[in-house]
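I'd like to ask you about the structure that follows.
One protein chain omitted, others in place.
Presenting subunit A:
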Amino acid sequence: MMFKQIAIVAGLALALSAAAEAQTPRKGGTIRMTAPYGSSFTSMDIHTTQRAQDEIYAKALHRSLYIWNSVEGKPVLELAKEDIVSGGGLVHTFKLRDDAYFHHGRKMTADDIIWSYNRIMDGSKAYPGARFVRVIEGAAAVENGTAKEISGLKKIDDFTLEMKLTEKVDPGFYFFTALTSIYPADEAAKEGFLQKPIGLGPFKFVEHVPGSRVVLERWDKFYKPGKPYADKLIVSLMGEAAARDVAFRNKEIDTSVLGPAQYVAYQADPDLKGTIVEVAEVFTRYMGMNPAFKPFSDKRVRQAINHAIDTDLIIKKLVKGKAYRATSWLPLTSPFYDKTMKPYAFDPAKAKQLLADAGYPSGFEFEWTTSQNESWGLPIVEAIIPMLDKVGIKVKVKQVETAVLSEVIRKGDFQAYVYSQSTGPDPQAALKCFHSATPQSACNYMSFKNADFDKLIDEAGQTDDAAKRGQLLQKANALLYDEAPVWFFNYNKAVMAVQPWLKGIQLNATELTHQNVEDLWVDETSPAK
């Protein structure tokens, strides 16, 4: 099912990618990727940072217990060969790889995983990956300082690890990001490790020029036979889209993330059109409405907002088609996306009627907090203002920085806001944000409360039947759509230009820039050979 969805989304790009896969990969050469999200890499200690930017290099240098498989659209085992589930779905016994070597030559064992997870739970360091590892029994005790070791982790032997969870969840969704990378227990504690980090990934560390690039070279003892293909990987920081465009056209880089304006330009250019790959990433853009602000406590008002906005027009004209219309919360590439769902129709008359029914025949005024973001910020808000005005709703704009916006949202200090939020890959976690037991400061930003919704989520969390869980989550998603705590705007369409000589690009729905680099290769036409 997942593959079909991605194929629909990716269209021609996937066909091109598949054609590339059919060729025999070439050994050697240099892959030159770009990190496009503006800032420098935060640190060479990937446990300290959850930024998309940092994971680009980290996926080459490090490995986690699981890895994201873009074809299957789900996390799969990486550092383990088998996961035996017992204890009512709470106990996982991992048969670890016995052929995974750290870059200094030592074999990875269960001790390294235990050490790494214990490190992440060090409460005095407040590592962001704690939110994932906390699902292991006894991890919270380590975080609080009441225990020294996570009790739910048990080494059976060097290559067998038992993990007892506190909730019945798929551990793949918790242990696939670089935040939970496995470090070598002995060396990682030493000073100097961060100047020359050692990982399990397909490429080993050579150089980090802060603010400029990371250079890595092939790790010959990588556990996947014949991989990686390339000799070298360079990840350059390139935050400016215009500069990236020049560098890409000048063949100095192999990948470049495109914004809406470039997306249009590249589509119109016959030489560049064929370089585009695109995927529906697991992010949903929306306007959140605070029910504590009286008009928004009425479902009819929230539905009226959804009917009053010509969403398709905004996606076409302002986002330049670089998005997919949202039909509820779960995105297109979610395993439980319901393709029968239809978006709210643009119907100002119905919106007016709903407002009148809710007791607001003359409309009302609200304050809309927004960032400057071109795809889901101020330009979008400005386009919507006259649409809402037509049904009597006035908008006062409050502009803040993106970093400030996330704080405003977490604190609930808003009447309405517009945002882009991760809604995957785990559909259960994405929908659980709307469970009444989830605090606003976590991700229930709209303080959503609905007993029927809670029941569906709770039941989904208890069942062992994957199909039943899917049905329950789809029902919850449909209920959310009807309750409309948000204006459903779009699902992000991530677009990347890829040079024709770079093969094996994966359409990663969690983040297109996060590539399993061992699968990439460059043919002989690459200028970097």
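Note that in this section a residue touches a chain if its C-beta (ideal position, glycine included) is under 8 Å from a C-beta of that chain, and two chains touch if they have at least 3 such contacts; residues count from 1.
Keep in mind that, in the parts below, contacts and distances are computed from a predicted model.
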item	value
Name per UniProt, for the chain absent here [options: "Oxidoreductase", "Glutathione transport system permease protein GsiC", "Electron transfer flavoprotein subunit beta" or "Transketolase"]	"Glutathione transport system permease protein GsiC"
Omitted-chain contact residue, chosen from A:V76, A:I156 or A:V209	A:V209
Touch criterion as defined above, residue of A:G28, A:P128 or A:G461 at the omitted chain	A:P128
Contact partner of the left-out chain, one of A:A189, A:V206 or A:A243	A:A243
Absent chain, residues of subunit A that touch it	37-40, 42-43, 45, 48, 50-52, 123-128, 130-131, 134, 143, 194, 209-213, 236-240, 242-243, 246-247, 249-250, 252, 283, 400-407, 410, 419-422, 433, 439, 441-443, 511
